[in-house]
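Just dropping this structure here.
Removed from the display is one protein chain of the complex; every other protein chain stays in position.
Let's turn to chain A:
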Amino acid sequence: MTPSDIESISNHPDFRQLVRRKRRLNGSLTAAMLVIYYGFVLLVAFSPSTLGQSLSGGVTSVGMLVGVLIVLLSFALTGIYVYRANNVLDPLNDKVKQECAQ
């Protein structure tokens, strides 16, 4: 890339939109994952008894369900990301590449 390429790509409206969308998607999903995981860690540290409660009268605890949910949520969040990236970001990225290749 020459300095003028860099200049034109960085000012290209599609590139700016790509950056904005990527930041929004990555930022919100990262925040979601951090809240989920560190919320859990703080719950473990400050109120282990909440997690130890019986889920529905049996031996299975709330904590066990929460643990399984965290596993499933982690997978679901990566799934959402891949879906959005494949269907929204990649086409936009291809457009930027095409428009900026001369």
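Assume a contact is a pair of C-beta atoms (placed from the backbone, for glycine too) under 8 Å apart; a residue touches a chain by one contact, two chains touch by 3 or more; residues count from 1.
Operating definition for what follows: contacts and distances are computed from a predicted model.
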Look at the options "Methylamine dehydrogenase (amicyanin)", "ABC transporter permease", "Cation/acetate symporter ActP" or "ATP-binding cassette domain-containing protein" and return the one that UniProt uses as the protein name of the missing chain. "Cation/acetate symporter ActP"
At which residues does chain A meet the chain that is not included here? 1, 6, 9-10, 15, 18-19, 22, 25-26, 29-30, 33-34, 36-38, 40-42, 44-46, 48-49, 51-52, 58-61, 63-64, 67-68, 70-72, 74-75, 77-79, 81-82, 85-86, 90, 93, 96-97, 100
